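As you look at this complex, bear in mind that one protein chain is not there, while each of the others sits in place.
Now for chain A:
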Amino acid sequence: MSLLRLLDVLAGHARRRPDQVALVRGEQLVTYRQLAGLAEDLAGALAGLGLDRRQPLCVPAHKTPATIALLIGAFQAGYAVLAPSPELGASARAALAAQARCSLVLTVDDHGVLDTSPVVADERAARGFDPVDPATAPLLLTTSGSTGTPKIVPIPDDAFERFADWAADRFGLTERDTLLSYAPLNFDLSLLDVWTALRLGARSVLVAQESSADARHLQELVTRHEVTFVQGVPMLHRLLTQDGAVHPGVRTVISTGDALPPTLLKQIGTAFPGAGFHNVFGCTETNDSFLHDIDPARAGEETPIGRPLPGVRALLLDDEGRILDGPGTGELLVTTPFQTRGYLERSRNEGVFVAAPDGGDEVFYRTGDLVSRDADGLYRLRGRTDFQVKVRGVRTNVQEVENVLAAHPDVAEAAVVAIPDAEAGYRLHAQVTRRPGTSLTSLRLRTHSAERLPRHAIPSSVLVGDVPLPRTSTGKPDRNLIKAARQKGNPS
């Protein structure tokens, strides 16, 4: 059973175990009976609106039981749903909604009361975007998108089904499990810790965005709700294991989204004495593609991304685009049973979703990741082939952030650099030269950025001045010097 039929599945859970808790958020416990009931009411309300089913609904992905019920109700009523980050600025969200030809932006409060606002149709904005098919890809996620308009990724319903089957089987998940859902609802991680959990009849404990850095609160959630499954970026594991906390009830720990430092790995081993540990590698476009089982006691300096999952094919291509056999380092191309058929914007797919380079009949995704393979067939992530870094686990394109800053009318030039950071993975630092005669401040530039970028992509430090940026011999901004100057000033 799939997302399309999720309400039927929930109704089944509700009949068999009506008082089983489906979702936990703060003090709110929502049983399967309540969730199925609310989703059914919302499905009825949405069906009554009589909107064109070829137009998706835009539902900002607030991490609440009512929002989840709204998505389930919308699928039931035959709508596809675009679920962008709730933190996305209003103009960026409007652009996405217009591109996907959404009819309405919908939100729902904790009492199940709907709020609707129409989307202004804009054929120019939607030009070049494929129509949405609610019967085959009911859920539209977006890439994290460091610029104002992330890319829309339709999640095929059969791809979700294969993924949920794989995940439940691989991690031995059943209706008796309680999964901690740490990532935002618009992230592909929620396909496991929310959507697969509901499909199974298990419990999902929703971490509110505003509590995501509160170590004590997170630890308390795991203890109080007897969480058995934890999936998240290394920062989550750092917070959960802080101050010597121990979680004997957790059976499965998954680290994803970023490299796991060896010291943290040792800490995790101690903090979860009853758990199996896995590093999972993937992205929104393909969902999970690699897995590595970790033994914290025997872990080395770096954690491999592991080996391709069953049904996944991985190829490494060298600089000339030739397929590497055996050990070597190259760009990773991957095809998974869980992947999208492509971005909604057709032109974005060119050169990204490509025919199998070895003549197979699958479509491969060019990850842009530089990956090595050793003689045993074990893969390790080496970096990116482009300007991308991870800020708190979210892929961010430094150059795109730079373009946004440079677009401010008072900016003469701007350079953005990524500075390694123990907490965040990377932090962005911007150095900006303002136009003569203007009185641009870092605060005004931040406000400008906040309107156009998701929050993680707003540089955490912004240095605005009147002197030109330092230059390399070829006349480009000297990003290495800017980076070094910043790191020297802040030896953290």
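Convention: contacts are C-beta pairs under 8 Å (C-beta built on N, C-alpha and C of every residue); 3 or more make two chains touch, one makes a residue touch a chain; residues count from 1.
Just so it is clear, contacts and distances are computed from a predicted model.
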Practice item. Look at the options "Carbohydrate ABC transporter permease", "Response regulator", "Acyl carrier protein" or "Aspartate carbamoyltransferase" and return the one that UniProt uses as the protein name of the missing chain. Key: "Acyl carrier protein"
Review point. Touching the left-out chain: which of A:211, A:385, A:438 or A:487?
Key: A:211
Point to revise | Per the touch definition above, residue among A:136, A:438, A:460 or A:487 touching the missing chain | key: A:460
Revision key, fill the gap. By the document's definition of touch, the residue of A:116, A:329, A:385 or A:442 touching the omitted chain is A:442
Point to revise | Interface with the undisplayed chain - residues on chain A | key: 209-214, 217, 392, 423-424, 441-444, 446-447, 449-450, 455-456, 458-461, 463-464
